[in-house]
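The structure appears below as structure tokens.
Here the complex is missing a single protein chain, while all its other protein chains stay put.
Here the chain labels run A, B and C in written order, and each chain numbers its own residues starting at 1.
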Amino acid sequence: MIDVQNEPGVNEMDIDKVGICDVNYPIQVLDKNREKQGTTASINMFVDLPHRFKGTHMSRFIEVLNEYRDEITVRNMGKILREITRSLEARSAHMELAFKYFIEKESPVSKSRSLMDYDCRFIIAYAQGGSVDFVLEVKVPVMTLCPCSKEISQTAAHNQRSEVTVQLRFNNFVWIEDIISFVERSASSGLYALLKRPDEKYVVEHAYENPRFVEDIVRIIASKLMKDEKITWFSVKSINYESIHNHNAYAYIERDKRK
Amino acid sequence: MIDVQNEPGVNEMDIDKVGICDVNYPIQVLDKNREKQGTTASINMFVDLPHRFKGTHMSRFIEVLNEYRDEITVRNMGKILREITRSLEARSAHMELAFKYFIEKESPVSKSRSLMDYDCRFIIAYAQGGSVDFVLEVKVPVMTLCPCSKEISQTAAHNQRSEVTVQLRFNNFVWIEDIISFVERSASSGLYALLKRPDEKYVVEHAYENPRFVEDIVRIIASKLMKDEKITWFSVKSINYESIHNHNAYAYIERDKRK
Amino acid sequence: MIDVQNEPGVNEMDIDKVGICDVNYPIQVLDKNREKQGTTASINMFVDLPHRFKGTHMSRFIEVLNEYRDEITVRNMGKILREITRSLEARSAHMELAFKYFIEKESPVSKSRSLMDYDCRFIIAYAQGGSVDFVLEVKVPVMTLCPCSKEISQTAAHNQRSEVTVQLRFNNFVWIEDIISFVERSASSGLYALLKRPDEKYVVEHAYENPRFVEDIVRIIASKLMKDEKITWFSVKSINYESIHNHNAYAYIERDKRK
Partner (left out) sequence: MIDVQNEPGVNEMDIDKVGICDVNYPIQVLDKNREKQGTTASINMFVDLPHRFKGTHMSRFIEVLNEYRDEITVRNMGKILREITRSLEARSAHMELAFKYFIEKESPVSKSRSLMDYDCRFIIAYAQGGSVDFVLEVKVPVMTLCPCSKEISQTAAHNQRSEVTVQLRFNNFVWIEDIISFVERSASSGLYALLKRPDEKYVVEHAYENPRFVEDIVRIIASKLMKDEKITWFSVKSINYESIHNHNAYAYIERDKRK
């Protein structure tokens, strides 16, 4: 059967990234407390393609996934990417895995336990002869209470759910749990699936004592990440779903400590 | 050229609804203050199909849309649906139009004017020999402040953006503007695109004086709709994007006054 | 601490459904081949609320989820709903669980094995004194090839990905695997994560021999469901993401055999 993919490309353009996207696949993620956690990932897998080839062999991406099934963890991402470049005869490979990660959290007063879910992403790139570039992304929903409205109002302050997205490059393993924990402590309050009345009282009063602009929250997180020697590059973004507006507030800081 | 659609169906099953969906199209909506407002709709158009026909003529839906271009308003929806049944030789027709509707709003203290957008939908059905069934849907984003947290906390109360969806059948024309206005007055506060500091102070203090559970807001709106003689059927739903949880609170009431 | 929720409602309106939505939670689903499959669900949980109560106790929904953690399967859905009505002192309860379900599939010629994912939903309702109403929803992505374009074109036919949504009520247990299998056989072709060249040749030629309008596919499935004595009610919907248009084709049939 003719292998159309191996014919020369339609022109002289090399392709930066070619592959498959939006593949849903069950994966295992390292869990600080329970060793491993099974979850479902949406996966993108790409390689480069020189102009001498008409097409890449898309089915091989799935074959590599199948080979590493149940072993798709952060620890062997480098191995998987090297296997992709080998199998697809490419010079570089790129992979993104987006998944929900669950953590059991205790409420602040009644110590009721419940599960919180966090959207995470691994963004990994590898070029032959180079090292593996790994970016960990964690989205942490938190509560922010507006300092301005607290100051000008005699009674209350507007507050809302916000979503903080942290992306990190590091030179030493970082637990998802630890990122979540310090982001939640940087906000007016963390969120909980289960709050009894004494917990709710605590959360509301604690948030009122810790007002945060969208600017404050990204600055506080960025400042901590600047001081953490394990972190070599980071970005931190917050989107506040303002309770007084139909639009959102946004702030973003990115720093590269490798320069 | 053979007309495959006119051949008999593959079996004896009549089809309830067949047609096209997710058609984007510019439309004109009646505007209480400015006569007409141009906006963009996402449109679904369906007819029934007896088993003696293999397929419906999908292109005719687009031809009807083109024919009524710039005249797609609530006032001639019945005419358009009758034209669809005629053109597609059907007994019934069904149409849904989802669009953003803009209203200029004044802030409560500084009287600053700005635009708020609301997601609206027309859901219209017609069966030959019957009358046109028209459902108007309006989504109104509002602020809700939790009565429980106000009661138990010494300082503040959690509040958040909520989305109230009202669906109405009526026997006398109802303005989108009027629905939005009474939904906003039923919440802890309405939302604004532009608030100066005195406005923000007012909104926050006003909301604190008007705490609303998700249950309260659907009950208050439902009670008003029960008393309005123009309304023959309604549903009201609220989703509160809780600022203390990563999940949402939900309440729903539906009443048919025609029974 | 004051229990605001137990105070009387703001007015005389009973609430049809009140509760929490968009709760993400790990669940176990019965698997025809592997006994159980772990996956992640997005969950809605509602009860009714008489007007004599101001609010429902939202945290109890999460407590019931936590109690049944790892046992949230179709077999004990009735038990969970009865527990919800008891715990929340309600007369009726309603629950929806949406989740991805994975099946290992063999390609048609090379017999290569790979995972396909399907979006499923359980929609369950219970009213005190009555039985549990269970609706199973399965979304099956398939390929459809247009009979009209095959007839009029000398060379080929347009084809595309379609999404078939089947909802069922039944009087005897039905496996998700079996629904998927008969929907795929009703389409021009099923989809696969992994196809080698001989598989791709087979799929393309098989689809060309089995052209299907959006009308054909819902009729074929509906006709089979009419004859299956285990099925007491069903709806079948297909959305074809037309490769020649920027909008989609749609067909829908619903039948209640209990009448």
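The rule we apply is simple: a residue touches a chain if its C-beta (ideal position, glycine included) is under 8 Å from a C-beta of that chain, and two chains touch if they have at least 3 such contacts.
None of the values given here were measured: they were computed from a predicted structure.
Enquirer: In the complete assembly, which of C:R82, C:R197, C:K224 or C:K257 touches the absent chain?
Expert: In the full complex, the listed residue that touches the missing chain is C:R197.
Enquirer: Out of A:E104, A:E209 or A:E254, which is the one that touches the chain we can't see?
Expert: Of the listed residues, the one touching the omitted chain is A:E254.
Enquirer: What is the set of chain C residues that contact the non-displayed chain in the whole complex?
Expert: 116-117, 141, 143, 145, 148-149, 152-161, 189, 191-193, 195, 197, 200-201, 203-205, 207-209, 241-247
Enquirer: Residues of chain A in contact with the chain that isn't shown?
Expert: That gives, for chain A, the contact residues 1-2, 4-5, 9-24, 44, 46, 49, 51, 54-56, 58, 147-148, 151-152, 213-216, 218-220, 222-223, 226, 239, 245-254.
Enquirer: Given the full complex, what residues of chain B touch the hidden partner chain?
Expert: That gives, for chain B, the contact residues 1, 3, 23-26, 38-40, 59, 62-63, 66, 69, 100, 102, 113-115, 117, 193-198, 201.
Just so we're on the same page, only the chains that are shown with their structure count from here on.
Enquirer: So, comparing C-alpha centroids, which chain is the farthest one from chain A?
Expert: B
Enquirer: Find the most central chain, measuring centrality by the gap between its CA centroid and the centroid of all protein CA atoms shown.
Expert: C
Enquirer: State, to the nearest whole Å, the distance from the C-alpha centre of chain A to the C-alpha centre of chain C.
Expert: 29
Enquirer: Which positions in chain A are in touch with at least two other chains?
Expert: Answer for chain A, listing residues that touch two or more other chains: 117, 193, 195, 197, 201.
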